[in-house]
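With one protein chain withheld, the remaining protein chains of the complex are depicted in position.
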Amino acid sequence: MQLELYLLILPVTAAILSLMARSDKFDIIVLPITALLYISVICNISPTTVSNDGYFGIDSLSYLFLVILALIFAGSSIYSINFIKHLHKKNPDSRHLFINGMFKYTRIYAPLMLLVVASMTGVIISSRLTLMWVFIEASTLFSAPLIYYHKDEETLEAVWKYLFICSVGVALAFVGRIAIAQAAKNLPETNLTIDYLITNASLLGKPWIVIAFVFALIGFGVKMGLAPMHTWLPDAYSSAPAPISALLSGALSACAFFVILRYYQILRAVDMLIFARYLLISFGMLSIFVCAVYSVRVKNFKRLLAYSSIEHIGILSIGIGLGGYAIYAVMLHAVCHSMAKHSLFHIAGNFLKAYSSVDIDRIKSASSHIPINSILLFVLIFILLGFPPSGIFISEFTILKEMVQTSNWAVLIIFVLLLTIIAYSFISAAIKMIYSPMDAQIQNEVKIKTNESVLDYISPMIFMGILILLGLHIPAWFENVLQNAVKALGGSL
Amino acid sequence: MDNIFIGLLIIIIGGILSIIIDQFLEGKGLSGYVLLLFFIIGAPFILIPSIDVLITGNVYTASYNAGTPMNQIFFELDGLSAIFTTLITVMSALVLIYSQGYLKPYEDKGFFIGIHFFFFSLLVVSMILIVIVRHSMLFLTLWEIMSISSFFLVAFEHKDKIARQASVNYIISMHIGVVILIIAFLLMTNKSGSMFFGDFRKVFSANTFSSSIIFALFFIGFSFKAGFVPFHTWLPKAHPAAPSHISSIMSGVMIKTGIYGILRICAYIEHPLAWTGYFVLIISLITGFFGIINAIAQSDLKRLLAFSSIENIGLIGIGIGVGMLGLSYGKPLMATAGFAGALLHTINHSIFKTLLFLGAGVVYNLLHSRNIEIMGGLIKKIPVTSFAFLIGALSISGLPPFNGFISKFMIYSGFLSEFRDCSNLLLTAKVFSAAAFALFGGLTVACFTNVFGIAFLGAYRGQAKKLTPAKTSLWMVVPMVILSALCAVIGLFPAIIINILQSPLQSFNLRYLPAQISIAASISQVSLIFVSMALILILFRYLLLRNKLVQTAVTWGCGYESPSPLMQYTSSSFAEPITRIAKQIVGITEDIKGAGKLFEDSLQYKSNSKDIIDSGIVENIWYLIQGFLNRFTWIQCGYLRHYILMILITLLVALLLSIGSFVI
Amino acid sequence: MIDSIISALFFVTLIHITITTRLAEYIKALVIQGILIFILTTSNYKEIGLFHTLILGGGILFIKTLLIPYFIAYIIKKIKIKREAEVSIDNFYSMLIAIIIILISFIIAMFINYFDKSVNSMLLAVSIASMNIGLFIITSRKKIITHVMGYLIFENGIYLMSFALAARIPVIIETGVLLDVFIGVLMMGIFVNRIATTTESLDQSELRRLTDSCN
Partner (left out) sequence: MTFAIIRYLLMILIALITPGIINKTKAKCGGRKGASILQPAYDIIKLLRKSEVISSSTSLIFKLAPSITLASVLTAGMVAPIGGMKPILSFSGDFVFFAYILGIGRFFTIIGALDTASAFEGMGASREAAYSMFLEPAFFFIFGSLAMFTGVSSFSEINSVLSINNIAHTSCVPGFMDIINCWIHPSNNMVLFVCSMIVILITILVEASRMPFDDPETHLELTMIHEVMVLDNSGPDLAMIKYAAALKITVLASLITGLLIHNWISPALGLILYIIFITLTAIVIGVIESVTARIRLTHTPQYLIAASAFGITVFMIMIAGKII
């Protein structure tokens, strides 16, 4: 039996167990334990190419994304400990799944999170396009109830938009899948694995592949949060609880991106990249532009982070569009951005806990109330904006390098201009939250909780350390993983 | 070479320890001493090799393999770097000593002194590394670390809004600068094929137009740090906002890293195209004029000093421009004088500008205000500081026998040498720049007579009782005394420092001609004569008045009976004859309430000056951008159907394009 | 042959939906479309194979023609949505747009047929048309329930497309049906919660509290 199947089975069983479990304690311990096992399994996996008949398999590309997923999963599980405790404190009554016809968030939190992780794992390790598609759909379904935490108008609206827009996207992606099938009609085999498609690329009908890519890009682009299909993203991220937004922003968009990369691989095999390049670059630019438009005016910190996610997704797609050295940059950027954004959402959660608000104008003089979190926030924001030393600096530097080498001056100039605007708005937001003195009116309204639990900021702290180190020196084994992934996408090193 | 790294390690450890002590060990007030101790231990490791390089003129190099992404990284300590390492170390040591006294009042007000000192050490370490590193990516990394750490230092007094805005403004300017630098470096590495600085030489030696464009990019990128007009806008904001020792380290040392960058790039160009030289010269002339004319108009002491820093950066830039012109026209004497003058002025400026900012800090601690208009008569309260400030003012005005004159004279000799077979353009440039230089000199005199005369002399303009007899702590006095001594020594015996400058000039593969040395000798001669003559006259006066009774009386008010301190000439009125002429440039806005009527019971006059480039250009650009962005806020309108419509349109467009690209 | 007839009828339903304003008509149209799709599926059981045909047919009959229409009707009754769909643009224009969309989809179908003869251009045209019209209904109607129905039409189009193309791989077609399950669960999730939690009904106004635009 293939080792990677454990990655799928592990969370699912854990989810079932926690659904059946009778005690609250179990929810608390199940996530870290599962994460631990998950990581240990990944450490034993060696990326191989997948045989044609298999449903699952791990090649160098999916291995990289598994690493990302594992990191994010670990982070979320650590953070969730306090969160679950908090949930139980809020409603300590019996462990029924439903109260008056509606599920109980406390009850479903751990199982659903595990199921989301399971479905994301499925996306990454499945070697067939249909299967990937199914898992993406599943991840949407499982994550929706997790978003629906504060049971009020806004959250319902967010969930509704998330589900609806994503389902439209998923349906479009399905059209892409059909187009692939049509393209592959000359192939003897009907159930197609990626490798099989890539190896027999010469037999594929090129036009259909292009159409398939367009549909897939737009369909999964919705899930990924690529402008102009991003519209659900700020709502969902801002209304979900911190660990969930962290999970979504860290892992889910990466998974969608992974699927797009699969289609990109096929497109590259039939070398029809030229058209895709323009599409990717223009979508990416648009995403960064959207972030620039809103980062100046948005006053809700979590929405700000959501927009920055859109921006970084845009950077990813630009990098893919540019190709060459930029592919390496994209691989690095995917890892770094997932970690940074995941940590930042956790920090935002801590701020929410302390100030019971994420409104930038209502959070004041954090440096004196929650010093550790504010330092983390500041440093992580600098990292996110691509200030060195950080992996993100390296990746953006490399992307700029590619732009200079292919002399895309227009792209380059707009790119740096927008990034500067974004940097301005983020730094001013951060300094406002952390340094501006507390005014009496707010102090009367809210009671600020100044206690900082280690479990809340340990994972951001670790990730911050990793990010800074990546900016100075990338360890050999990780460099190896990156380079294999780049080879799989045909980038230059 | 490794010694330097050991020294840096010690310093950074000191910084970390100071955080730990301040935050966790509850050792309030100790953190500064800890860092100072480590600094004193670490400094020799850096100074000894640097001074060795400066004296013997040999070059240390080191190269390590840092793995990805940096790969092979290179360090080099040549004359040019050594000058800067020495400067940075000495100045920051003095400033650190000063800060022990300066930060005392802040300790019990909930400022994070420990973190402050940590960032201080980080700033110093990054600056020193910047100066010795020769690897593009690492250079950029360190460059940004420097910016970020200084950003936190500027935001130290984060309780007031101005400081926060200033720091944001500062970091963004730095970000734009570094982006331009990144592009320049990328173009460079793209041509030279490696991240190693040494390979730049062959790109520049190709001496094409594109390479000179790259140079221009480098220059602009570094100008953001150095503060050349019109990239200076952060400077007058950040310096007043920062605490004085930080302003002094920034203005005295940090902006010089920008100069270092420009000089470092120049060192790789054997024969620059003439237009780059003129480009640098013209920008520097504009900078100098804009800086000093605005400095005169200010009434905020530290803002004034900030503008004067801009002016001095302009002077340094003029030196660089002269040097480049000398190189491009193949006139060694001119080139030598230009670059030597630029380097010398860099050193001098960092000495006396640090001195002046430290003095300003003492004044601020005494009055808790930076407004010159309410000062006066401080020389009676803080005599040592005042005399130090006077020496600083004399030096910055470039008057003999102080160090400012030496460097200015050096640059002059660049203008006034080698008139033989010059093109008319070059001649015009030379003589006009000389005249402009003279004009700046005159303006500087006007500016600093104003500051010193109004702020330190005369009678105190505020309520005298508020002006408690201040006993400035020894921590703060000693550095100022040392610095003023340096000013005088360099001014009186320039030969020493000019000899030291020989090894940096080797980086430009230039060599001294004996002329400079001899001139330096005669200058010191004549300065000594001047000093002795002044002393003789003072003695003579003393002897004349020895056994006569010297009576004191109230100042002759032309018959007016009861003069009050508020009747003294104010700073802005002192500057008026100049600012009236340059009204547009200094952006003076006046409003007079209740004028015009006869027998006015209350008459009110207010005037302030704003940076026209900041308020006129930068802000408008920002408004334009914002307006443009606000046009697109319909994207996130909240209607689900619009979102779906966007997807639909995107899909159709993409599909038609893709299918069309097949059919056609 | 039968494909053409079905697609012709399908066009009729599409145009009917675009011009009608009563929700009941929408539901009827959905049911008819379900039946048409059922006939289409069963008609070419040769390629799909008997086993898959049974699964698909049963699934389609149950989900498309019974479950979802009934559920929508139930919701409409339960939370007292007004009986007609609020159309944001004038009826005439919406029909015009529908016709334009149909034309465009025919053109696209021709294009595709131009480089791949193996596709059934009639079915392809109708599928593209119903996808686009579904999305158009979503964008032009205000009610959330109409959004759902628009989505269903869109999704029928996708289902048709999997028949229009030459490669009729049962697995893919079945997964296509999954979309229905998806939307069904979706509506359950939202509306059941909705009815349980808040009293106010859905047709008062669109959900647009979460927005970053100035107006």
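By letter and in written order, the chains are A, B and C; residue numbering begins at 1 in each of them.
The rule we apply is simple: contacts are C-beta pairs under 8 Å (C-beta built on N, C-alpha and C of every residue); 3 or more make two chains touch, one makes a residue touch a chain.
Keep in mind it's a predicted model, so treat the numbers as computed, not measured.
*Asks:* Counting the whole assembly, list the visible chains that the omitted chain makes contact with.
*Replies:* Hidden chain contacts in the full assembly come out as B.
*Asks:* If the hidden chain were put back, which of B:V154, B:L235, B:V280 or B:A575 would touch it?
*Replies:* Among B:V154, B:L235, B:V280 or B:A575, only B:A575 touches the chain that is not shown.
*Asks:* Touching the absent chain in the whole complex: find that residue among B:A206, B:V550 or B:L598.
*Replies:* Missing-chain contact among the listed residues: B:V550.
*Asks:* For the chain left off this view, which of B:I6, B:L25, B:I529 or B:I617 is in contact with it?
*Replies:* B:I529
*Asks:* May I ask which residue of B:S413, B:S484 or B:S658 touches the chain that does not appear here?
*Replies:* The one listed residue touching the chain not shown is B:S413.
*Asks:* Out of B:I6, B:L25 or B:A515, which residue would touch the omitted chain in the full complex?
*Replies:* B:A515
*Asks:* Taking the full complex into account, what residues of chain B touch the chain not shown?
*Replies:* 376-377, 379-380, 390, 394, 397-400, 405, 408-409, 412-413, 415-417, 419-420, 424, 427-428, 430-431, 434-439, 441-443, 445-446, 448-450, 452-454, 457-459, 515, 518-519, 522-523, 525-526, 529-530, 533-534, 536-538, 540-541, 544-545, 548-558, 563, 565, 567-569, 573-578, 581
In the analysis below, only the chains that are shown with their structure count from here on.
*Asks:* If every chain is a node and every touching pair an edge, decide which shape results: line, ring, star, complete or other.
*Replies:* Graph shape, chains as nodes and touching pairs as edges: complete.
*Asks:* Count the C-beta pairs in contact for B-C and for A-C, then report the pair with the higher count.
*Replies:* A-C
*Asks:* Report the most central chain, judged by the distance from each chain's C-alpha mean to the global C-alpha mean.
*Replies:* Closest chain centre to the overall C-alpha centroid: A.
*Asks:* Please report how many Å separate the Cα centroid of chain B from that of chain C, as a whole number.
*Replies:* The separation of the two C-alpha centroids amounts to 69 Å.
*Asks:* What whole-number Å value describes the gap between the mean CA coordinates of chain A and chain C?
*Replies:* Centre separation, chain A to chain C: 31 Å.
*Asks:* Taking each residue of chain B in turn, which ones touch at least two of the other chains?
*Replies:* Touching at least two other chains: 630, 633, 635-636, 640, 644, 647, 655, 659, 662.
*Asks:* Quick check on chain A: which residues sit in contact with 2+ other chains?
*Replies:* In chain A, residues 160-161, 164, 168, 207, 211, 234, 294, 297 touch at least two other chains, as defined above.
*Asks:* Which of the residues in chain C end up touching chain A in this complex?
*Replies:* Residue list for chain C touching chain A: 112, 115-116, 118-119, 131, 135, 138, 144, 147, 151, 154-155, 158, 161-162, 165-167, 169, 171-172, 175-176, 178-179, 182-183, 185-186, 189-190, 192-194, 196-198, 207-210, 212.
*Asks:* Which of the residues in chain B come into contact with chain A in the complex?
*Replies:* Within the complex, chain B touches chain A at residues 23, 66-70, 110, 112, 137, 140-141, 144-145, 148, 155, 158-159, 161, 164, 167-168, 171-172, 175-176, 179, 182-183, 186-187, 189-190, 625-626, 629-630, 632-633, 635-636, 640, 643-644, 646-647, 650-651, 654-655, 657-659, 661-662.
*Asks:* Going by the contact rule at the top, pick out the chain B residues touching chain C in the complex.
*Replies:* 630, 633-642, 644-645, 647-648, 652, 655-656, 659, 662-663
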